[in-house]
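Showing just some of the chains, left in place.
Chain lettering (A, B and C) follows the sequence in which the chains are written, and residue indices restart at 1 in each chain.
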Amino acid sequence: AAERQKFSVCWSIYVGWMPWGFGAEQDIVKKWADKYGIQIDVVQINDYIESINQYTAGKYDGCSMTNMDALTIPAAGNVDSTALIVGDFSNGNDGVVLKNQKDLKAIKGQKVNLVELSVSHYLLARALDSVGLAEKDIQVVNTSDADLVAAFNTKDVTAVVTWNPLLSEILAMPNTNSVFDSAKIPGEIIDLMVVNTKTLQENPKFGKALVGAWYEMMGLMSANSEAGRAARTAMGKASGTDLAGYDAQLASTKMFYLPAEAVAFTNSAQLKTTMQYVAEFSFNHGLLGEGAADATFIGVETPSGIYGNSKNVQLRFDPTFMQLAADGKL
Amino acid sequence: MKKLINRVPGRTARWILGVLPFVLCLVLYLAASNARLAENENDKLLPSFSSFAGAIERMAFTPDKRSGNYLLWQDTASSLWRLSLGLGLSALLALVIGILNGAIPYMRAPLSPFITAISLIPPMAILPILFIVFGLGELAKVMLIVIGIAPFLIRDVQQRALEIPAEQLIKAQTLGANTWQIIVRVLFPQIMPRLLASVRLSLGAAWLFLIAAEAIAATEGLGYRIFLVRRYLAMDVILPYVVWITLLAFLLDYVLRKISRMCYPWFHAQIQTAEN
Amino acid sequence: MALIEIRNLWKEYGQQVVLEQLNKTVGEGEFITIVGASGCGKTTFLKMLLGTESVSRGQLLLDGKPLPGEPGPERGIVFQRYSVFPHLSVLGNVMLSLELEKSPLLGRLFGGARKTAEKLAKEMIDAVGLGQAMHKYPHELSGGMQQRLALAQSLIKRPRILLLDEPFGALDPGIRADMHQLVLSLWQEHKLTVFMITHDIKEGFYLGTRLWVFDKCRFDPQAPNAYGAQITYDLPVGQTDGHLLKKSPPRAAEKVPPPLPDKYRRNLWNQVFTNIPCPARVIGLCVCGVGFV
């Protein structure tokens, strides 16, 4: 197909994705797009799931999402997708919280409020694993993320699994204990910029512009300078909090500020294992679609090899563009 | 040739015409779905009819692996239960407060502006406060429906009560009725069919609030299922669920209309109702 | 003592004076028929007696006390229209007042009490000729049938004061005569006091013991709303039927009405004399000839 000039990506409000809004506002994305002679629209969608749905339906060429959602929504929907940028992984940003109890084992028999089938659910499954419990030992209550904090105030709610900033809001309340968090499974909940593989292959410029812009923003926000603080203040503000609040969220997020870090993470064999866990969890919860006979139904390509069906690869971790950035070739 | 306004389709023609737009919609859907599936055979947004069949088979006629329940029926039962509780409670509130407001100026003066204000508050924006008051259980879901539609119903009933000709109230007084008797013998029976009509009009809103409530915190229900499977864009489940919800609402609408016609023939003879 | 006293009564709607300087006394058991030009304030006057319109100036006394400012069971009414309850059958409409009286809480009767009430109601329904339509709803009745229903509904309570606003306008002469008989017999039997607005002068003469004519004596073409109507004539009538006169109560002495100012525009009586052929004139001559011919 012919090369395209116009692209659009969407993102939603989350600590690791705030740079997209900042970059769009400060024309950093535009600068890089201009450099490659293309045009990129960066669109904020407040509803996270809706943004992935729109991407999956073909409305956008790229979208920010987690590794698990990338597998269960676009990839399971046969929209061949590439993780163009591995931005960060959750390192304490997601957690299991109990009211009045300090031990994870006490969760047995409780109702657990969380966003079902999300990374929280995955985290819970991993947490239960770690203490020899299974999902049947508890009862999951699907609760919308926006209402979790308020819901925690009611008597009915004794256990929740959620992410930041909701997590820190809940932990700020009296008698709450974080009994498990993503720092205990580092590198398993990964935040990505996912783009359509076909579009990327036909338009490498699109990938280059996005990656170039991203690492310029990374450089800006990580700097311990006035400009860096200003950038983080803006991002904090846009996510509804202030600099301190945003910094606190960053503290539990392992940002890959340098492209080399991201490339190293992507290249590690650990990623393949992580995707196996994720695929197994997803299959057990029916997220891989009706056609899936087992967890390996969908192939996930990583630099260290393909997990699952190599004839049905729908999700690819491709460090090529990040490598270009690391090499300063953009 | 009669004027357009005087030409009335016969029974059969009305049926055919009534079905037509639905058929058109179906054809439109099929075309759009085929076009998308031709591009990506696994497209999830507009699935083919065979996917629907598969999803329906799975949801309605295969026991769930984990719980052993038939999900669709379980969801339907809990949603309908919540809906009818919410609707019933709202209608009751509307009947009592609406009629009192309509009949008694000293009730109307304080309550009418307050209820207008309440009807204008978007309930979704004050969910946290609702949680404190009603918790997060079944009560909360029913109450969200009530808070969503009762103010509208109350205002409507009040308006309808005020529209009853003053002559009737005067007449009743000359026949010896006191305020209470006017309420039970003149206002109440005349408001009932109008209330049913308003309830029918607010069915859409009631479903909306039910689904919103089930999206907030639930473990079953039609709205719960829709929001759950939305996580992986399972339109093959969502669309049959939406059609099912619409069908249920349609049936409810139909039943309410029939009840109204059966119980209040005088009302339907008065207004020229070619309601369909 | 006088049942109703009207003392210098005025009624205004904003700038428009509808009624002015009414002064009358009405005794128990009188049957007053009211005629007057369309829009001159007859219905308004009836509404004041009913208690649903306030008095602008002056006083309206019932038994020497100010008339209660709200409708009550001692004053029955038949309106020009909207007079029956659409949600009740003919029987239900007529039974309503009996049910209200006996059952303060539910306003409904059951069992034996209901039987009794039904029997009473059925008699009244037969009396107004609606026996065939006992279980029909008002929307299934013709205009005249509805009006008769309204009448039955009001009469069953035998109110002390009965207010009728053109009750027989939609009836054909045959049924109208039946209704006349009905009203008259109940009036005599229960010593009701009746105020009846009519546009049928014959009816006014025939039914009443006293005929009031509402009309504007003063008229300013520049400001048509500046002056209201008054009671220009108060005629002792009913002499055509000897038996009525016999039984009617003694009438308060009234002044002879002033001679007719012949310039005012819509002179009711002028019209009658000019346009209606013999009959009315005949009655007019014989009955009120003394007054003003």
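The working rule: a residue touches a chain if its C-beta (ideal position, glycine included) is under 8 Å from a C-beta of that chain, and two chains touch if they have at least 3 such contacts.
All of these numbers come straight from a predicted model, not from anything done at the bench.
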Chain copy counts across the complete structure file, not just the copies drawn: A x1, B x2, C x2
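Here is the rule we go by: only the chains that are shown with their structure count from here on.
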Geometric centre distance via CA averages, subunit C-subunit B, whole Å: 49
CA centroid of subunit A to CA centroid of subunit B, Å: 38
CA centroid of subunit A to CA centroid of subunit C, Å: 85
Of all residues in subunit B, the ones touching two or more other chains: none
Complex contacts: residues of subunit B adjacent to subunit A: 40-45, 54-55, 58, 127-128, 131-132, 135-137, 215-219, 224, 227-228, 230-233
Subunit A residues touching subunit B - in the complex, by the definition given at the top: 49, 52-53, 56-58, 69, 72-73, 76-79, 113, 115-118, 139-144, 147, 149-151, 153-157, 287, 289-290
Partner subunit C, residues of subunit B touching it in the complex: 165-168, 170-178, 180-181, 184-186, 189-190, 264-267, 269-270
